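Apart from one protein chain that is not included, each protein chain of the complex appears where it belongs.
What follows is chain A.
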């Protein structure tokens, strides 16, 4: 059985870990953890959050714990749910053990969004953005198809290889080759437009936005780290496309 201090720390760490793992910015994680601790009756808690680990201690007591963050995905639904649970705890509609239990359930729950909905998302991103950026509608359907295929390749590789940058590289290669192939078949007319549209679902939007927000908030460990993540992703995509362009 855990003591109250241990339970408070375990709950805060669980909340922080879920938020970092699913793509929240650091200042929000800090804020949520401190809030949970305060609502649980701790006057002064210290938290230290980076994108690879979460630490917390209660001032003046012998209680400090660390939670390592080894995997990072993007699932903002989970971030919103932690936020909601924390609000419910602040309103005293749930108590601390319940909060801890709910957070554990949330942590173990698999990604709630089905793959087909993500593929629909990829289709909705690639086609419209191609039209907006390039001001033409001729290549819309090839772009949508290749955008979906590229995202599918990225998703499957990322699921089984678990190396994000490699998955992005291969997805970019597939998109480039498929675009060239469709144009040679005569379905599309402009390789550049198709590639631009089809790449848009893979743009590292979350790391990039969070990098800016973290740096502005003064988190100089996590902000630049995220910027590096975003840059490597962009470089992987760019390199894949560059290979295709030099080959054809």
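Methods note: contacts are C-beta pairs under 8 Å (C-beta built on N, C-alpha and C of every residue); 3 or more make two chains touch, one makes a residue touch a chain; residues count from 1.
The rule we apply is simple: contacts and distances are computed from a predicted model.
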| query | What protein name does the UniProt record of the undisplayed chain give, "Anti-sigma factor antagonist", "Threonine/serine exporter family protein", "Alpha-ketoacid dehydrogenase subunit beta" or "Sugar ABC transporter ATP-binding protein"? | reply | "Threonine/serine exporter family protein"
| note | Contact with the hidden chain, among A:7, A:34 or A:203, goes to A:203
| query | Among A:11, A:24 or A:219, which residue is in contact with the omitted chain in the full complex? | reply | A:24
| request: Give the residue, chosen from A:2, A:66 or A:120, that touches the chain omitted from the document. | output: A:120
| query | Quick one: which of A:132, A:163 or A:228 touches the chain that's been left out? | reply | A:132
| Residues of chain A in contact with the chain not shown | 23-25, 28, 74-77, 79-80, 83-84, 87, 111-113, 117-118, 120-126, 128-129, 131-135, 137, 151, 192, 195-196, 199-201, 203, 205-206, 208-210, 212-213, 216, 234, 238, 241-243, 245-246
